[in-house]
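All remarks here apply to the structure that follows.
Heads up, one of the protein chains got dropped from this complex, but the rest are sitting where they should.
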Amino acid sequence: MKDKSIKSLKFIGMGFLEPLIRALSGEERKKNFGTFVKGTLFPIASIFLFITVWHFAAHALYNKEASVKIEKARAEQGEEAALEVQNCIRSGEVSCQPNTLPSPAQVWMAYQTLWKDHLDISQKKRDFNQQVAQANSKRADQGLAPIKYTGRPSFLDQIGTSLKTVAAGVILALFVAVPVGIIIGLSEVLRNSFNWLIQIFKPVSPVVWLLLVFMIVKTVVTDPNLDKSFIISFISVGLCAMWATLINTSLGVSTVDKDFINVSKVLNLSIGQNIFKIILPASFPLIFTGLRITVSVAWMVLIAIELLAQSPGLGSFVWEEFQNGANDSNAKIIVAMFIIGIIGFMLDRIMLTVQNLMTFSKA
Amino acid sequence: MNTFRKISQSCFLGATLMLTLYGCGSGSTSGNQEGSAESSHTQKLEIEKPQLTFGFIKLTDMAPLAIAKELGYFEDEGLFVTVEAQSNWKNILDRVIDGQIDGAHMLAGQPIAAGSGFGRQAALVTPFSMDLNGNGITVSNEVWAKMKPNIPADGEGKPIHPIKADALAPVIQEYKTSGKTFKMGVVFPVSTHNYELRYWLAAGGIHPGFYTADNIQGQVDAEVLLSVTPPPQMPATLEAGTIYGYCVGEPWNQQAVFKGIGVPVITNYDIWKNNPEKVFVMTKSFVEQYPNTAIAVTKALIRAGKWLDDPNNRPKAVGILSKSAYVGADSVVIANSMTGTFEYEKGDKRPSPDFNVFFRYHATYPFYSDGIWFLTQMRRWGQIPDSKPADWYSQTIREIYRPDIWSKAAALLLKEGYLEESEIPETDGFKPPTRDFIDGNSYDGKDPIGYINSFKIGNKD
Partner (left out) sequence: MALLELKNVSKSFGSGSTKVNVLSNINLAVEEGEFVAIVGFSGSGKTTLINLVNGLHFPDQGEVLLHGLPITGPGPDRGVIFQNYSLLPWLSVYNNIKLAVDEVFPKLSKMEKDLHIKKYISMVNLSHAKDKMPSALSGGMRQRVSVARALAMDPEILLMDEPLSALDALTRGTLQEEIVTIWSQNRKTAILITNDVDEGILMADRIIPLTPGPNATLGPEFKVDFERPRIVTEINKNSTYKRLRNDILEFLIEVGSTRRQFSDQKYLLPNLQPTYPGRRAFWKKNVNT
């Protein structure tokens, strides 16, 4: 019974509760409680500690900014103006609020606003689609593209766009970096000759990649119906992020275990078979380690790239909120920061799983 | 087993996140649809391209776009329009030219420069002028303190407006003798702000510098060095001391007063009364390929402009503009620049009913004479490097300004009852000669060469 419930808990990803259940069922109580506290309660406690520190820091900054404002008013316009500013700040009027690091509570409120906003937008989207359903079926008969929703994207839509961009970028990186990595991994001459280029391009900033891609895409893609900003951003993301995969693939290919090469030689495998049956599988662990790095780099550079390419993802969300400079803009930016962090963490987990699946143990 | 556990772990993480997202938002699914209450009785044209995307920069004068969309004017015309914020003026121009967006809110100078040889060239057209006025010139507190003694005061000791650049000239001289160059910011090389600031300075005898083929910063012979700074960064740049003043649209002048870092000295209404500010721009190929669509867009925008100029509608407009998808600033800040007063020195609030004009004075009609004024200023300051004959000016502007589209749209609106006869100007596209400038110089759009030669400072033909 106990083992079964532990097993099912692990299945739904709550394996960290295992020691608690074991302890409750009286099995090595002390040890299991210890494990539970260390493995689960400590991380949770550290999150609370972080929020507490943040809360107090935000308050300190708020007070500092407020007093600076009041002092400034006093120095420049006298006591009366200072009092006015002070009262204005106390009254909570939007126009004179100190604009500084938002507190956790503000961020939570901003999150709820965003969520409500999402629900409103999805409702509008449904209404819109109902409204144009008839027109769309007529357009479909005429062979025209259907009318799409014209409202602004919600926060969740923007997350979706970002995920799509990263996915496309990573796939691009995969299709460019893995074959190139294999080719240069197979030949030491090529490896040496490309090494400089790779070392030069690897540290190039995402912004520069974006501009470079922009120059090329602008010329190559002339069809106005294609979503150029998406094309530009995913190519840039791919180019920024592919280096880890490229280097790891070439390393993996160039260092395939001699034993496997010998097997291939003894079997007289053709070049193609050698690559696909021996070298590639043997390099999978390193390739996937590289891909995992690629995914995290892609997610990291995404924000900067979307911001500049006007792709409607999280990057442009952050930039727009920064530009808006409204009272809750800073809090919304921090919501985005957490969402970006959590998604990045989840992507890394997924890639780790894939990596583990792809890694074989010889022993 | 191990890997499997990890997969399910990550799935679970995702599921938890989703659940949390759902949990806290439930119970608030009610939509708040804003649409026109009145039943639409527009006659729908045959729309060639119903799905459109328009760009804008986060400034209050993008309002006609937001209103036409939010009040359903676009949909009344059978248009399905997405309105998208863009990062800067260069970007917005590139995206319209490259066809990534179908049309955009632009500086009046942008389509003109694109058609007359300055910057990136492309055939762009303007069927709709978005607003009049709306800019101001702000100087830093330090400069203001030095300027103020030079400004004549009224009985109450308040400075008499409009303040001329004559008051600034001695300050610039003082900076010069102490070895400092006097720097000011504008938002874009072909923006109205650039020409207005130059006009104001030159009217006070201060040379703002020429553009030449080699110096595209426009700083040849300059007594004041003008540089480009994006609008939202203006107050911060002023505070940092990088520039001593700037010319920019709202809310960035009021922001300086508010933060106590600078003092607005003049609005562009006082530099040139009812000057055109932003325009709506599409490519020429778009207008030719989709003529009905272009007319329908113009119809919706004219209606939006008319709605905006009803003072009773301004609070609602402020509410719409403060949505994060549009201007996104707090509504108090936006309201400050749309309510008909303008605050100069802290506490010196003066009425300025025509500071944001969206419809009155035939604001939406794209007058050739307005466009030619920009061409004359481009020639005056050397952005157009060579002398051009007088008919070049009217020919060039006829390629860019398209009152024909506006008139077709207006005629339809008149028939549908949205416009009155008096709201459609009877004009050949040229406003009558006017002296509504700060220096009282007379401008006649039909005599550009004479106008260019009438200035003390500037290139002559």
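In order of appearance the chains are A and B, and numbering begins at 1 in each one.
Note that contacts are C-beta pairs under 8 Å (C-beta built on N, C-alpha and C of every residue); 3 or more make two chains touch, one makes a residue touch a chain.
Because the structure is a prediction, the values reported are computed rather than measured.
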item: Chains in view touching the one left out; value: A
item: Given A:Phe16, A:Phe201 or A:Phe284, the one touching the chain that is not displayed; value: A:Phe284
item: Options A:Ile44, A:Leu197, A:Val220 or A:Val266, residue touching the unrepresented chain; value: A:Val266
item: Those residues of chain A which, in the complete complex, touch the missing chain; value: 255, 257-260, 262-263, 265-269, 273, 277-278, 281-282, 284-286, 359-363
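Please note the rule applied: only the chains that are shown with their structure count from here on.
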item: Distance between the centres, which are taken as Cα means, of chain B and chain A, whole angstrom; value: 36
item: Sites on chain A touched by chain B in the complex; value: 10-15, 72-73, 76-77, 93-95, 111-112, 115-116, 118-120, 123-124, 127, 132, 145, 147-148, 150-152, 156, 218, 224, 228-229, 307-308, 310, 312, 316, 319-321, 323-327, 329, 332, 342, 346, 349-350, 352-353, 356-357
item: Sites on chain B touched by chain A in the complex; value: 2-3, 5-14, 17, 21, 24-25, 28-33, 50-51, 58, 69, 80-87, 91, 95, 98-100, 141, 232, 258, 260, 322, 324-325, 327-333, 346
